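Selected chains from the complex are presented in situ; the others are not included.
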């Protein structure tokens, strides 16, 4: 991370003094000191306060806030405040308001509510970012810029329609190319004039208000998803550029949201100086899902460490059931973030709101208003620990030999697909493969299509439905050079315009995989088939189950490792391995049980000599960061019981206690160890 | 009730002769006589018939109807007919049409469909009420005015938007106060001009078309709920005042709907001369829910008796499954209403419709058209009984020593709340406490915040989330003077603007309760905790279960009566009693099982010397009304078996049979006894 002059992991979070009387600010500072808080994100929703009308700006209060923070040793992540436009703007310039999926023009309300192609919004947000940058460019507290907040949502207004047409002109050059990309001859959709094109929503191509993925024209909807992501990125970039005019050396970010579907974060990442994201697991989110998201965020900039920009100290308010984080969990999950590449621990928020819709969202300072709460005490403990840790972990790297390919375009295209099964969810399939390695503490990088595959031994691309130009060649070259590639059912089907690669699935991957997929069967929710291993006893069992989709494949050279056990395609291959150059290309023709994937991951890892960081009991997560030849191994006990972990005979320094440890160590419930060696 | 000159309980119901050919009217009269019907509600949906165009009125048919009823000894509850505006009005003056929650302007259709702030509607409805009052003010059949019908629904049109702004100006005085009340600094919602404020619906602050309680700004939505209730009340009042010009001494009502959420009936009650309501239990509504609603209706005017304005003689049409009322059930439930304060028994409707959407709604006269039906026979039997009863019960009162506080504002605010749990439903919690007393036949009053608490020994305020100005003081004074007050988890959180009372929950109730609530945990649907009694064996068991929410509390002087048995807050208080002045204040920190509440209700009642009216087997409901030193005890057997009830050794007169009874009496399935003593 390029946060300049850091000497420890920044600790703090969103701070909204403009929502409080000034009288309370000094008390805030006192409490920050007790909790070890040294970074505050300020001004995220302050537009209406900063700009009461078109020509009037009001920065005095913000001056005071920044000065006060500076005096108290708190560095500032300064927001541009453009995530919620003022009410006066909505009233005077309705073009800032969105039109939704059902075609309804909205009125003023909520947040994250602007049309990304509104001329008014673009101009005023750019101006505001510029004014703030100009005013505070030399403020000593300024550490980081925070543009907008949690960009998201989709607009379908007429300004967007026009911008979409321009985007298409730029992408395709001619209407003829558009007609061809979208296959508009189907259902007589040929366009003869750019203005005939309208945004794909419930009033045009979409079929179901309850399922926005159901579209009659996949190509149109897919391009609109790309366009919308790009439109919001343009909003970000216009602020970014304005800021850079004034502070070229201060890093700029915006807080992402993990696996947020509408935005292609791989396209965004180059324009963020540092990745930051908000981590809000639900009450029933497995920790491995959080881990995947951390790894994905780390992957956005090829392993560069990222910021944990938001998490709750205790509870959320917008879940159906907002359970308290149990004692120790906030600390445990904070270290989980750090262990996977985070270089900050920040909360939403520092003081709990008294009104409106987040008053039941936890904060460091609760409504009681003092430090004598469980939540504050846990925050203060972590604050002290981070102070103690200093800079040792900062900017260290995670090393992985296994990469899992993740692609937003592929995600969109798979789920816009009409058929073969509504239950096919890209994220679920990716998570299944991720879990197979995670559960054994084998480190994984989440990589995009542009990522360099050279350093990896194993590359896994679950459901690589869309194969973009050149990617098949890159995979071939990876395998030729000794790499192990694995992909699954429903792969190699379409090109980047969602047009089928004719001649037989998996299209461009057919040579690499040595198979032909003749048909794709969809199983009902309760149906299963069997994976029957063909004598080759390298997995722990002879049989496993699979479900969801079953590709009916023929080997065209690939070794058949397992066959279907049931149905009319009993005996057809379900698992194949193709020797290709110096490497191997595997194909998993259905969606297997987790037992199978875990066994397969074990086998593949061993075959490549890849070891777990540390083998640990179930529920104990281990991850490692490295810097300057030193390793920092995080052992995280997610269970409610003490666990014994064999860390090896080499004596290591446990950083949180300062003790030396070796061999079998006990780690308490929700406990954390950081082993340096 | 101030219905003048009553000599018996009025019996009858809605009568719509304008939906039938005149030829049938005499047959109606014949059948009314057989059934003992002596009151008819006329003209509820007759606007289009009464006023065929802007300047033309047509009253002749109504003259004839009233004369005919008068000649046949049927008194008239005369409707103003304004619940469904004519089609011509919708066509010519679209301002009478509503805009719905999703922002859609409606067209002509349905009923209860007018915008409450439509100038056209206001003017024409006032005029019509005036014309009818003027014409029939001296008609001898006229007994009561029935304004409109089942007021309800919400409009979000531009006229409402403007009226909302005016309402806010009147309530808050300044925009600064509005910004403060709504905490608009949060998410940058500061308003600088009144016209920037728009109604909170799906196009602005609301988030979910399927759950209208999900709002981004609780304060705005809460005020809009208040405003909408007031707007409809204004419609009612404008008709009321017009009528009173002509008939100052004839009582005026409109039919309410029990626990109808959108209207704050406590704010309406002062403007109704007599409360009336429509009782439509669903096929699966427990009888205790109906009982609560009767008690609530009685509570609206501090115990004054009310009218049962509508019920079905047999079945409904708008439930998913419209089961027939089993033999005896209509009679049983009619007496249930009377036993809890009703001074009338009226049906919807007297003759079953031949067309449109209520043709499968039961009526006294079924489609067969004659008296030889089960339903008619049951109606006629009840008609004869009511004639026999005469005026003995009329205007008698129910005496209760237990009050349960009910507040619409609190209901709205709790359910607009974002967090801690979507499963928290105010009505459910109130019903649980009500049931604890109902099941033992201990009489309860449902009271509003303005009700006098002096006469009560026990006051229970389940989930008193919102504490309005002065109410904490009133509760303190009630307890100081020896009263027993009980409240629950999630109480004392906010003021009347839904802003948190800072410094620690339960805010203004903290001193009274002697506790501090540090955190609030939300349990998943299947999770439970345990209530473990602390040695003090005054309840029947040592342990009970609780769920939903768990307040984590610290005693600040209160006696800890029970503790949590599980989770990280095991051992923290879950039930506390605080001695305060001469009384006690109890706090139940979670949502307990019904077993617990029943045991607690028994204990608390006994501690205050409160006795059941009569102790009776499960399913036998007992309630009592008193007048002039005489008691009328209703024993209602809701079960399908005969039941033995010990009514005590004193000999009492059973009014329906005229027999004298004492000690153990048998009451048949669905049977009713009225004991006078």
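Letters A and B mark the chains as written, and numbering starts fresh at 1 in each.
In the analysis below, contacts are C-beta pairs under 8 Å (C-beta built on N, C-alpha and C of every residue); 3 or more make two chains touch, one makes a residue touch a chain.
As the structure is a prediction and not an experimental result, all values here were calculated from the model.
Enquirer: For a quick check: 2 copies are placed, so what copy number does the complete complex reach in this file?
Expert: Whole-complex copy count for this file comes out at 3.
Note that in this section only the chains that are shown with their structure count from here on.
Enquirer: Could you please state the distance in Å, as a whole number, between where the Cα atoms of chain A are centred and where those of chain B are centred?
Expert: Centres of chain A and chain B (C-alpha means) sit 49 Å apart.
Enquirer: Residue numbers of chain A touching chain B in their complex, please.
Expert: 16, 18-19, 45-49, 52-53, 81, 84-88, 90-91, 104-111, 283-284, 314-324, 326-327, 353-361, 366-369, 373-375
Enquirer: Which chain B residues qualify as touching chain A in the complex?
Expert: 102-103, 182-193, 195-198, 200, 202-207, 215-219, 417-423, 497-500, 502-505, 516, 518-525, 568
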